[in-house]
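In this view, the complex is presented without one of its protein chains, the others remaining in place.
What follows is chain A.
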Amino acid sequence: MRPDKRNTNDIRVTHTALGQLHRADGSGRYQFGDSSVLCGIYGPAAIGLRDEKLDRAVIEVSFSAAHGKSTTRERLHERLLRSTFETAILSALHPRTGIRITCQTLCDDGAVLATSINATMLALMDAGIPLRSVITAVSCMVDKEGEVFLDPTALELKEAQSTHTFAFDNVSGGVVSCESTGVFTEEEYESCYDICKQGSDAIERFLRHALQKKLEKQSGLDFGKS
């Protein structure tokens, strides 16, 4: 039994919001329980001559934590986010431009990386940037007894032997990026993969629903239930 009465393969209550920012070209907010990340996107827009690439759009990511000075952990998250979304964005359609992604953690209660990947995905969809596929992420942890828990909170993470974050692609169904820390066996890693795969399917439905609701509101049409 978990402290918040969830099953081991349950994700926390999820909340999504699209287009809350007025200045940004696209924005998304994603919440896993108390963990919440806001993402804003500008672009594709002109960038400095020195930075532009002739054959594709340059993707710039900045990530900041909920409080405190920025550390190497934030730089690592930026790198992970950039390489994850470089595979999803059809950047060749907008050569010599830049797409700027900014993630701001509002509340940190574990699984911030997965939350920010999902928030960025929402923002990209809101900004209308051409994508190859939809990417969804979820984390899990393995405790000292070898039991796997999906979407751990900060409290649960204190007991973690290893933590894993997987980002899945909805077209091929494969893993786009994964980050693991701690000590774990091959079997544990495989069970983490399975449990995260199930979780990510649920998240994909959430994202689809959020976008559908927004489009229905904008167009006044009913797209039916998916």
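The working rule: contacts are C-beta pairs under 8 Å (C-beta built on N, C-alpha and C of every residue); 3 or more make two chains touch, one makes a residue touch a chain; residues count from 1.
Operating definition for what follows: contacts and distances are computed from a predicted model.
J.: UniProt name of the unshown chain, from "Ribosomal RNA-processing protein 43", "Clathrin adaptor medium subunit, putative", "Proteasome subunit beta" or "Exosome complex component RRP45"?
T.: Listed in its UniProt record, the absent chain's protein name reads "Exosome complex component RRP45".
J.: Looking beyond the chains shown, say which of A:T14, A:S64, A:T87 or A:Q161 touches the absent one.
T.: A:S64
J.: Under the stated touch rule, tell me which residues of chain A contact the chain that is not displayed.
T.: Here the touching residues of chain A are 20-24, 27, 34, 36, 38-43, 45-48, 62, 64, 66-69, 98, 100, 102, 104, 106-107, 109.
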